[in-house]
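The other protein chains are all here in position, but one chain of the complex has been omitted.
The letters A and B name the chains in turn, as written, and every chain counts its residues from 1.
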Amino acid sequence: MSQTVVVDIVRIAVILGMFLGCVAYLVWVERKLLGHIQIRVGPKRVGPYGLLQPIADFVKLVSKEDLTPPNAHRALFRLAPAIALVPAILSIAVIPFGGTIRVLGREMPIGIADINVGLLYVFAMSSMGVFGIALAGWSSNNKYSLMGGLRSSAQLISYEVSLGLSVLGVVLLAGTFSLREIVAAQHPIPFVALQPVGFLLFLMASSAEIARIPFDLPEAETELVAGFHTEYSSMKFAMFFVAEYANLVTVSAMAVTLFLGGWNGPFLPGPIWFALKTAAMLFLFIWVRGTLPRYRYDQLMRFGWKFLLPVALLNLLVTALIVALSGGEG
Amino acid sequence: MSEVRTEEMVLNMGPQHPSTHGVFRVELVTDGEIVTETRPHIGYLHRCFEKHAEHLQYTGIIPFTDRLDYLSGMNQNFGFVLAVEKLLGSEIPERAEYIRVIMAELNRIASHLMMIGHMGTDAGAITPVLYGFRDREYILDLFEEVSGARLLYNYYRVGGVIADLTPGFVEKTRKYLDYLERVLNEFDQLLSENKIFRGRTVGVGVLPPKVAVDYAVTGPNLRACGVNWDLRRDEPYSIYPRFKFDVVVGREGPGVVGDSWNRYWVRVQEIRESAKIVRQALDGLPEGDFIKAPKSIRPPKGSEVYHRTETPRGELGYYVISDGTPTPVRVKVRSPGFVHISAIPAFCTNMMVADLVMAMGTLDFVMGEVDR
Partner (left out) sequence: MLSDFLPIGILFLMAVAFAGIALAAPHLITRAHPTREKMLPYECGIDPVGDARGRFSVHYYVVAMMFIIFDVEVVFLYPWAVAFRQLRMVGLVEAAVFLAILLVGYVYLWRRGAFEWD
């Protein structure tokens, strides 16, 4: 038993370390890509090709003054970044990165945990993030923060409904919540082929969930300066930042798991396929950020409630009808 | 039972705010996301231009005019030297006239490119502004060639311009104008035809023509309201009557006349029109002197003049009074940005904060000329 736990701890620490490393370098990749989209070169000063930039950023942020505004609600102000960060990290727990691997004579699935309600767990964790943002906005006692916090809360909960509905088609086809089994169900054909509408809905709803352009209203800097984290400095700011990029990675990984066949793929080992597909998704998100303007708040709400929600419901019903008529074989 | 209402929140936008385009402050009274009242405050960039001018000789004032609207220094120079020449009644060489128009129009293109790019930023698109910078860069290179400066040119002189065009300037400019046409199509794809961008600008911040005229709004902002008025055509100065160009006026569809969309669109089209003027001027560019400097710049005692020109931002007027010395008694600037800011409370109410940003951004004021 104790040996299992030690193996678990090591395995989880390795995965967590890799995940945080990915998140840190995602910032570099995004800056570099955006740079090239915008005919700039992006970071290049720190290390070759600016590769040490994330480390330099970290050193800078950690050595900054950590201020708590006197009028803020102190406890909540300090707790909010942690509430944003912890669920963001936790949601990677159930994502399967690959098939199984033999370590110390035991077959182990590549991933942290394999639970039968994996999908529900991811949504539970991702909806926790809104608390961090709402509390940060309210506790700062700053008008921009408050408006940013309110907007974010309203936006995140509005799109969560559509997000939940958009993946139901996949659940219907796979008949399970376990992400591992969902991936297994996509062995010959990834679900994106059977659920193209669901995939697009998922992309739109999840961009709104992680507040990416064109739905990045919580941080609409031209209106609200920095939105809910206006008052945050030093590592507290960094934690929001890490949470944001961690969510971006998680969403990309979820899109791969649910729609793009997960680690399935010919020739290459599973985890490599998984990494490649996730990287492609991340590229898509960054590309969109370099291209589109931002919705206005009321347009965002209207889009979510009047377009996304009905289409998601319709998609679900049509899928159910087809499944029922075709004798349940997908 | 008294009605429970949302408490109105007084919100400051500026002076240190990403979207006030300089150190401009506007006080907003907001109810939720809706702005119910706006109160602009100016003066953060006051540099006593007019007082300085009373202690400088005429030529010494020219570099100060560059700093009024630092995005279109050539146009600011232009207006001032025209005013002084009107006082003196002096003639200037043909070639100088052409060079002046070429520079002013190129600067108009550069200024509008910046405005278009920044509108993208206001709408949340982070890329167009850098494309705007890229395309403006070529113009700045051209300016650097002829004047030695990239931003504050100090190029116009009473009687002409300080230096002749460099060899190759004409060809380079022609090449640039060809390139610009392609680039404008790129902007159209990136912004003008983008559904989200249209959603953010169409019908937003509608400035009714009557309000615009009452507040003396000028330039592209006035034309976007459907008022057909351009000083280059209606009160011609320099050699503008020789050139063929259209005055672009705001139109219905996809936008509403007077909205942010039209203010954007008018500027995009004006770039095309300016390019036309530059082409014609390059074709007709005569040989000859580029300056015929007067022996001394001492306008007659008691003479005064108000001369207005069309800058990228609107009507720029210089009111100059002379007492017969080489130093003016008074120089008053009528800057378009100042007037436009005063119109903000008149039409920027009952809109969302995001719309206010768009509406203010499309007015395209530069605080340097507002505060002077």
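Definition applied: a residue touches a chain if its C-beta (ideal position, glycine included) is under 8 Å from a C-beta of that chain, and two chains touch if they have at least 3 such contacts.
Predicted model only: the values in this text are computed from it and were never measured.
> Taking the full complex into account, find the residue in A:Phe97, A:Tyr245 or A:Tyr297 that is in contact with the omitted chain.
Among A:Phe97, A:Tyr245 or A:Tyr297, only A:Tyr297 touches the chain that is not shown.
> Which residue among A:Leu16, A:Val29, A:Leu76 or A:Ala184 touches the omitted chain?
Considering the complete complex, A:Leu16 is the one touching the chain left out.
> For the chain that's not shown, point to the residue among A:Ile37, A:Val161 or A:Ala184 touching it.
Among A:Ile37, A:Val161 or A:Ala184, only A:Val161 touches the chain that is not shown.
> In the whole complex, not just what's shown, which of A:Leu172, A:Leu217 or A:Met254 touches the removed chain?
Within the whole complex, the residue contacting the unshown chain is A:Leu172.
> Under the stated touch rule, tell me which residues of subunit A contact the chain that is not displayed.
Touch with the absent chain occurs at residues 5, 8-9, 11-13, 16, 20, 62-67, 69-71, 78, 81-82, 85-86, 89-90, 93-94, 112-116, 120-121, 138, 140-146, 150, 153-154, 157-158, 160-161, 164-165, 168, 171-172, 175-177, 225, 230-231, 234-236, 238-239, 297-298, 301-302, 305-306, 309-310, 313, 316-317, 320-321, 323-324, 328.
Just so we're on the same page, only the chains that are shown with their structure count from here on.
> When the centre of a chain is set as the mean of its C-alpha atoms, what distance in Å lies between subunit A and subunit B?
Once rounded, the distance between the two centres reads 44 Å.
> Can you tell me which positions in subunit A touch subunit B when the two form their complex?
For subunit A paired with subunit B, touching residues are 34, 37-40, 143-144, 147, 151, 213-214, 216, 220-225, 289-299.
> State the interface residues of subunit B toward subunit A in the complex, per the touch definition above.
Residue positions touching the partner: 9, 11, 17-19, 33, 120-127, 130-131, 134, 190-191, 194, 196-197, 199-200, 352-355, 357.
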